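Note that this complex is displayed minus one protein chain, with the remaining chains in position.
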Amino acid sequence: MTLTKLSNAQIAWRAAQDIADGAYVNLGIGFPEMVAKFQPPGRQAIFHTENGVLDFGEAPPEGQEDWDLINAGKKAVTLKPGSAFFHHADSFAMVRGGHLDVAILGAYQVAQTGDLANWSTGPKGVPAVGGAMDLVHGAKRVAVITEHVTKDGKPKLVERCTLPLTGVGCVTRVYTSLAVIDIEGGRFVLREKLPALSLDELQSLTGAALLLQGDVGDLIVPEL
Amino acid sequence: MTLTKLSNAQIAWRAAQDIADGAYVNLGIGFPEMVAKFQPPGRQAIFHTENGVLDFGEAPPEGQEDWDLINAGKKAVTLKPGSAFFHHADSFAMVRGGHLDVAILGAYQVAQTGDLANWSTGPKGVPAVGGAMDLVHGAKRVAVITEHVTKDGKPKLVERCTLPLTGVGCVTRVYTSLAVIDIEGGRFVLREKLPALSLDELQSLTGAALLLQGDVGDLIVPEL
Amino acid sequence: MDKRIATLAEAVAGIGDGATVMIGGFGGSGAPIELIHALIDRFLATGSPKDLTVINNNAGNGHVGIAAMIEQGMVRKMICSFPRSADPRVFTERYLAGQIALELVPQGTLAERIRAGGAGIPAFYTPTSFGTDLAEGKPVAEFDGRSYVQERWLKADVALIKAELGDPHGNLTYRMAARNFNPLMCMAAERTVVQVSRIVPLGGIDPEAVVTPGIFVSALVEVSEPQQEELLNRAGATYP
Partner (left out) sequence: MDKRIATLAEAVAGIGDGATVMIGGFGGSGAPIELIHALIDRFLATGSPKDLTVINNNAGNGHVGIAAMIEQGMVRKMICSFPRSADPRVFTERYLAGQIALELVPQGTLAERIRAGGAGIPAFYTPTSFGTDLAEGKPVAEFDGRSYVQERWLKADVALIKAELGDPHGNLTYRMAARNFNPLMCMAAERTVVQVSRIVPLGGIDPEAVVTPGIFVSALVEVSEPQQEELLNRAGATYP
């Protein structure tokens, strides 16, 4: 297949377009953090980090880090006017209590039921979970950004997760390198796909049936 | 009977003698608040009030009240250097979490099992509980100060409470107008009594058996 | 994003009949008198909102604030720990006449249930009230040999809050013991409306001094010289 799939930055860009002005957002560690760079002009989201900061900004210039001012990924960040500090119990009250508008997370697998597997690839090695299991049960909207398939070409969108679950029935939208897919009533509903990609091709790269409801939009993302 | 029983102030004085320097103390609304006046010289307790102040001081002069600075009895208080404000959940974390050294409460009835009834005199009228039920389950030591008998001469120290309970098995010491009595192993153990009062007289005013363990001290309190 | 609104009337506009309303304050300290009175104004003008369930530590004092709401017949039920006050007649008479319902909750349990509502904790166990009439009908369980009562979270449609400073994002501070239930109620309502004594610009509150982060606040309105319930009652005030 010679299809040009979206880059990580482009997936992050697409996810950022759905974040409303003034939304409270938590971005998972790693790839999802990139979403913060692509806030549409005129909109300003407020970012939450589990370790106890609301409304933090981008990384400081190298050498100017303050290691008491970090995000959940333990990277140095900066403050914006209107930021606030709080302890971990208050921070996860924000998460679990339904106060975040959006959480955007990475995934190993997402099932058509909304189940998410993103914390463990199995019994080998040292298990580590962090805040992932809390985040999936708090935000009003839990979205995933991910490659559409694994490095060896296996579907990441599946009927049923085979890896250890992070949460049950929690994901409502998936932004992939090929498509935007909602999860509704236990089914994948295709919303947008790369224009060059046929429905059949997309279905063949997806581990569960793609439902169509109304028009499928073109997934068009700028060069980044 | 012409016995001179202790005044409320004297009962409060006696209770205050058992409060160690640096103890964290909650005094119930009303009569127990009087205990704060009688801290022995050289000792300083830190007083907690349920509505969210630690280390408050006595009432301000009339006309200088700030009605945002009140105690649980809704009386104006003052601050001492080293005081702190906190919200109600943190305040009752202090209570329920076992962080207070002593709570001193009033009582309608105390049973030899340590059960306390101090919030309701029965189904008539408007029930109101406040923080009483929390306080009896938090402090390391829950003490009661009370008249030894009711206004019409009935025992307040009883085998079993007949009034609605505030808490089960929570009181460990009772300071009355006649005696100091510990509750141990489901029995009243007499520690001190007014010197002019015979054991038989005290027993006749008490609704459950008084156990003796070692010497009974003289309950001697200054004129106040 | 700017959560500031201009008028008290706007602040209380969305509250519907039958709503559950948390109202901050412990007695008069931290009570949002102006928001409450704006709600009464709306009721007098429109007949709504009525049949409210009000959650507060108390049940009103004198003839202002929550007592005035009850007096106007807006309140169907009180959830509180201590429905007594210096002058509790408004609640007392209606309660004894069977015109208002009461759910009596120990004060610490009330605070913890509200926090649980805000923190996504549907139920918890507490030693408080075990073996008493107030535990009747509630599940009990034993942990490490001690008995506990299961309590459920409390949530509300709206919280009416009084704070000291607020910025456009809704970050708040409180004045002394007026803090009490206010930060907890901010967390536990679908919509949290705050009267603040002073609105400051973004960055006007030290991020380490913020007590309620703005994520818990929906709207704020400045009331620069707020009334104190205690002083109103000492002056024999009534509302309206």
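Lettered A, B and C in written order, each chain numbered from 1.
By our rule, a contact is a pair of C-beta atoms (placed from the backbone, for glycine too) under 8 Å apart; a residue touches a chain by one contact, two chains touch by 3 or more.
Because the structure is a prediction, the values reported are computed rather than measured.
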item	value
Touching residue (missing chain; options A:Ala9, A:Ala59, A:Leu165 or A:Val216)	A:Leu165
Contact residue for the chain not shown (choose from B:Arg14, B:His137, B:Lys156 or B:Arg173)	B:His137
Which residue of A:Val95, A:Val142, A:Leu157 or A:Leu202 touches the chain not shown here	A:Val95
Contacts of subunit A with the absent chain, listed as residue ranges	49-53, 66-70, 74, 85-89, 91-92, 95-96, 115, 120, 125-134, 137, 164-168
Hidden partner chain, residues of subunit B it touches	21-22, 24, 44, 46, 48, 53-55, 79, 81-86, 89-90, 92-100, 137-138
Footprint left on subunit C by the chain that the document does not show	112, 116, 119-127, 141, 143-144, 146, 148, 152, 173-176, 179, 207-209, 211
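Methods note: only the chains that are shown with their structure count from here on.
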item	value
Given subunit A and subunit C, the chains that contact each of them	none
Longest centre-to-centre distance from subunit A, chain (CA-based)	B
Computed distance of Cα centres, subunit C from subunit A, in Å	36
Centre-of-Cα separation between subunit C and subunit B, whole angstrom	30
Separation of mean Cα positions, subunit B and subunit A [Å, integer]	56
Contacts with two or more other chains, residues of subunit C listed in rising order	115
